[in-house]
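If you scroll down you'll find the structure; I have some questions about it.
A single protein chain has been omitted; all remaining protein chains appear in their positions.
By letter and in written order, the chains are A, B and C; residue numbering begins at 1 in each of them.
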Amino acid sequence: MTLGKIDDDHFHDECGVFGVFNRKESSNLVYLGLYALQHRGQESAGIVSTDGTTFHSHRDMGLVADVFKKRDIARLRGKHSIGHVRYSTSGESDTRNCQPFTFEYVHGGISMCHNGNIINAASLRTELEKAGSIFNSTSDTEVFMHLIARSSGKTTQERVSEAAQPLRGAFSVLLLTEDKMIGLRDPNGIRPLVLAKLEDGWILSSETCALDLIGAEYIRDVAPGEMVLIDNNGVQSFFPFEQKAEKRFCVFEYIYFARPDSTLENINVYQARYNIGCELARESQVDADIVVAIPDSGTPPAIGYANISGIPFHQGLIRNHYVGRTFIEPKQSIRHFGVKLKLNASRTLIKGKRIVLVDDSIVRGTTSRKIVEMVRQAGAKEVHMRISSPPTKHSCFYGINTPDESELLANNKTLEEMCTDIGADSLAFISFDGLYRAVGQSRDSHCDACFSGNYPVPLNQRTECKQSVLKFYNKGTQHE
Amino acid sequence: MTLGKIDDDHFHDECGVFGVFNRKESSNLVYLGLYALQHRGQESAGIVSTDGTTFHSHRDMGLVADVFKKRDIARLRGKHSIGHVRYSTSGESDTRNCQPFTFEYVHGGISMCHNGNIINAASLRTELEKAGSIFNSTSDTEVFMHLIARSSGKTTQERVSEAAQPLRGAFSVLLLTEDKMIGLRDPNGIRPLVLAKLEDGWILSSETCALDLIGAEYIRDVAPGEMVLIDNNGVQSFFPFEQKAEKRFCVFEYIYFARPDSTLENINVYQARYNIGCELARESQVDADIVVAIPDSGTPPAIGYANISGIPFHQGLIRNHYVGRTFIEPKQSIRHFGVKLKLNASRTLIKGKRIVLVDDSIVRGTTSRKIVEMVRQAGAKEVHMRISSPPTKHSCFYGINTPDESELLANNKTLEEMCTDIGADSLAFISFDGLYRAVGQSRDSHCDACFSGNYPVPLNQRTECKQSVLKFYNKGTQHE
Amino acid sequence: MTLGKIDDDHFHDECGVFGVFNRKESSNLVYLGLYALQHRGQESAGIVSTDGTTFHSHRDMGLVADVFKKRDIARLRGKHSIGHVRYSTSGESDTRNCQPFTFEYVHGGISMCHNGNIINAASLRTELEKAGSIFNSTSDTEVFMHLIARSSGKTTQERVSEAAQPLRGAFSVLLLTEDKMIGLRDPNGIRPLVLAKLEDGWILSSETCALDLIGAEYIRDVAPGEMVLIDNNGVQSFFPFEQKAEKRFCVFEYIYFARPDSTLENINVYQARYNIGCELARESQVDADIVVAIPDSGTPPAIGYANISGIPFHQGLIRNHYVGRTFIEPKQSIRHFGVKLKLNASRTLIKGKRIVLVDDSIVRGTTSRKIVEMVRQAGAKEVHMRISSPPTKHSCFYGINTPDESELLANNKTLEEMCTDIGADSLAFISFDGLYRAVGQSRDSHCDACFSGNYPVPLNQRTECKQSVLKFYNKGTQHE
Partner (left out) sequence: MTLGKIDDDHFHDECGVFGVFNRKESSNLVYLGLYALQHRGQESAGIVSTDGTTFHSHRDMGLVADVFKKRDIARLRGKHSIGHVRYSTSGESDTRNCQPFTFEYVHGGISMCHNGNIINAASLRTELEKAGSIFNSTSDTEVFMHLIARSSGKTTQERVSEAAQPLRGAFSVLLLTEDKMIGLRDPNGIRPLVLAKLEDGWILSSETCALDLIGAEYIRDVAPGEMVLIDNNGVQSFFPFEQKAEKRFCVFEYIYFARPDSTLENINVYQARYNIGCELARESQVDADIVVAIPDSGTPPAIGYANISGIPFHQGLIRNHYVGRTFIEPKQSIRHFGVKLKLNASRTLIKGKRIVLVDDSIVRGTTSRKIVEMVRQAGAKEVHMRISSPPTKHSCFYGINTPDESELLANNKTLEEMCTDIGADSLAFISFDGLYRAVGQSRDSHCDACFSGNYPVPLNQRTECKQSVLKFYNKGTQHE
């Protein structure tokens, strides 16, 4: 069984998790939690509930509102439930990889879902296969399941603790047994996970925005390396990892990934983005007529930029809210069809003006190039691009979907070359100092590997790690 | 056959129309046009094409992207196509009323769709039935079809002109025969309709935003009372209505209904909304800390308000972009569930602040009340509501879905009572003067009946007119 | 609008109708009635109910069990309902032509469905279009609707009677108004229609087999030319046709079309088929080893043939009961794929034997040829084909789907040529005398035009009639 064609856009999962312990209609609450976390994953959604005896599961490809019908939620009986949303840039459907996974082993049933990426999953899998394990998904999560099943621990807490030892990477995991819900965060705390309360029930969620919808009360962020075990006696806290590690929270959650109404590690996401815009204005002022955001994550920094620079903010690019998955393009080609489906440049506002265009990042540069051209065709006299992140020079191996380094515009070009490439009159990125001033916290406690190449979890060999990640997506069966 | 229960939220249609004449893959272009007009109607979508001999039709309930699959578009062969999107607040599905309608009569086939409302359709229908006509939809459009079929005119142009004479109300109609496309606007020009060109083909569209997506060139707005007849010889213009009338364009298109990147009657919609916010700031300044918009149509006036007042604009209410049709609410009720699904108030931004909240209108007041309360629960010290339209005191009978007058908050209460009712610290609406200053045109040439009660098309008897409208939605068959 | 390509397999409708008056859950009973009549039409199904005020309709392409879900039946409220199943050999879907049709006219609502074919519908339609009528289906039924709407009659009974005068052809029609159900049979009584009772409710059905399922009691066949009008006062009988005509019941209903457990015009269908087999054995005995039926309509005559001839009957051709609509054939062609999907020849039974093969008819001869070859490949020493109808030499214009005369094998060839063509060792058809002896009634009172060319309803000009029929299927819009 050899490796097939590599699909670069598919080898990392971006995800959201949400769990409810000890609430009537727990699956309905998880459904709403996932709905609020929909931006973390639009490819598939799943919920597993337990009534204390049996596990009930419903998972499918699609948006939360499409995957779950009323009768599905009704069937997900029980007071404890966990759920998951997953993102993929590819249209491929593979329900086999939809989480949460549920297995049975000698100690009963267990269900699991996670946000992040276990970077040594491939080598762990090889060892497990040598010991006679069989796999039926391509997900790194399944490795953790096998480690738990083979653990000699006496209690669930001991087994999960033991099984977690060899895991490397970024993972915010939820586990559900017949009578316990567990939340586990990797030693660096790269991906977010928060604990909350809803009357006599407990909640674990990727972000706080999901708490607001159901009226739950935020308690605290689960700490890096912490395992919270929730049962009928309440919440217990453990720190199972022998390995020592520093907190390294993903700074890109603030820049792009999290929802602006979330507060993560005590930092409000909208406020952080707005502040970045302010810093950007201070660092790279320009003489211009209006500030225009590329919606949606460019909007808060654009407002900040406008407020500090004194240049008025306007909605010069209008987003179409009804963008679906696939649109039928005529054979007679339409210029910039893909970008136009999502955005329209307002000629009236832009014509004859010098524009500051604010975006969150430049990845391959293709979209930036099209938008700059669209803005010029709408009559802009000058286009000054301002980016609310440092240049993206490296791949993320911890759960954010980024292309191979070689495809990243910033990895190959100088600032001037990048500016020319995207066709702007000027281009500036936020500095690392400006970024962390805006966030208001020290750089030490964050992961900014995609900008700096400074990976908190050692990648023994870059190519090995990458192949190990890729292996799961190319080996094995395709379920269609 | 007596009248049944009246469904107030269903008796007016909001719609969008789009037509293409003489372009390969015309149905694919209409599909994209409808996609850009999706905000004008999310209930149903339909396209009819003709290859010069046969008409091909595909219509269904749902969003454009859901209704049409690639093979549907492939089957809609021919160089001429017209399409339609329709809105309804009710979840009822009735494919029988999906437009365009296609009929055959002695002179061949004809397909038709329209945006607006023919207010004397009920009495015309009664007369037609007396003369032996049979009806199979509840749409006012079918009346126009029968009048065309019974016309003695020698040419399509003559028949359509003759049939249009008795029609009263607001209507921007598209008609398609085997070799002609016709656009017809009511004598007051209440609903928009624009003419555009795409190479050797012609386009008719409700709004200009749909032109941008397919790269068509805007030519001009079809004039009030004008009929444009497009065939292989190009565009001919007629003014068929004997009845004299003044232009009375719907001002609510600027305030709420049209997309901000459209330009209608030479006025850019975003600019108009922004200007209203500026005027509102001048008219009703208040001492506050931040300006927050209720997205999306409150955003441009909020930016305007902020710029004039000097109070910073912030995204204090975050909109969830994945709102679907129906969500499953748990039996354990969640406070303000409906509003929370769409909007979340950012505690960090709002707490301890005096807020200027900008919205486009207050209808029944229920939503405003919930949002004000949500903002207060997020910690707002003061909430000052500013509305970018005058108070909505009257029903629209010309194609915008509004409840009965008795249900309108402004119809029953003074400004102070309204302010108390929605729980705000202060409340102000834009004045008529401010509104038309912002739009930059004279009030004479606009319809603002929903605010002023000044109906451009005489309603002989209010109740009669209303019943006549309602009749179509209660009499007759229900197709499920 | 010119005529397009003619689809020979689509120009006649085979249908079944079922109506219930004055029973709770009337739509549920109609649903079951249609299910029992499913053999009369598998393309589309529809039910219209009325609660005395409003009509409720549900119609779609597909089998009865697929078209109606529990909630559809629940929505079809009211004590009166009519329903329809329709057959088509083509896979084309056109929900617009699904019956029953429902219209509104000056006297209220009316719903209609029919089994048969109005042969002068095209010319009547042309006249109606000249008078300003518009059409939106391609069905001949719509012509009758317009004639009723334009009638000057004072009562429903008068209007239907007047409108029926110009109709020519075969038609068993059901009509439903808010408070009446009407059954109308053409003057020759070509298609069946029976009247039954279920406690205090009344039933009209194409066949008696549908009565058994719901436990209704058969009263009598509706007479040729009779109109039964059912309302709260019971059943009234009228004979509206001025034109005089003899009863000419379709003999092919006995041979092939009706279900064997039905009794039509006092003749049990199974018994008639069995008797034909007996007569066939007497008329064309042959020395053979076993009698094999081509299921299902060949089975009763095969049993009859076996009993008279003394040659044992065996199931040598096994029918697959899971035949769906479409099957995916590999590119590597499989011999006789289509026939093999439905039938399998049992080698064990057939090998080395002389076979009498009994079928109901030979149309184009293609299927017969394949089956004879399949039986020979299974090892048959001799194959003697016996047909339970006379040779099919002419097209049916009265509601049975038959190809054009030129395509009929019997129209072109002698008996010997036909035998050679299908590859049999001998071939015999039942004689007209034998057929009517078996049925036990006089030939005068039957239509056997497809065998004899003796059309009971004069076809002024053959080609004109045919074109008139075809017109509806080629003119006009295609709904896909």
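Brief remarks on what is shown
As a working rule, contacts are C-beta pairs under 8 Å (C-beta built on N, C-alpha and C of every residue); 3 or more make two chains touch, one makes a residue touch a chain.
None of the values given here were measured: they were computed from a predicted structure.
Contacts of the undrawn chain with the visible chains, over the full complex, involve A, C.
In the complete complex, the residue from A:His58, A:His114 or A:Arg185 that touches the missing chain is A:His58. The chain omitted from view is touched by exactly one of A:Phe101, A:Trp202, A:Tyr436 or A:Tyr455, namely A:Phe101. Interface note: of C:Ile303, C:Leu409 or C:Cys447, the residue touching the hidden chain in the full complex is C:Ile303. Although one chain is hidden here, its contacts on chain A can still be listed: residues 1-2, 4, 48, 53-58, 72, 75-76, 101-106, 108-109, 111, 126, 129-130, 132-136, 145-146, 149-150, 178, 475-480. For chain C, the residues touching the absent chain in the complete assembly are 24-25, 28-29, 31-32, 35-36, 38-39, 42, 63-66, 68, 70, 73, 209, 212-215, 259-261, 263, 268, 270-271, 274, 296, 299-300, 303, 307, 312-315, 318, 320-322, 324-332, 334-335, 340-341, 344-349.
By our rule, only the chains that are shown with their structure count from here on.
With centres computed from CA atoms alone, B is the chain lying nearest the middle of all the protein shown. The distance from the centre of chain B to the centre of chain C, with each centre set as the mean of the Cα atoms, comes to 48 Å.
With each centre defined as the average position of its C-alpha atoms, the distance from chain A to chain C rounds to 61 Å. For chain A, the set of residues that touch two or more other chains is empty.
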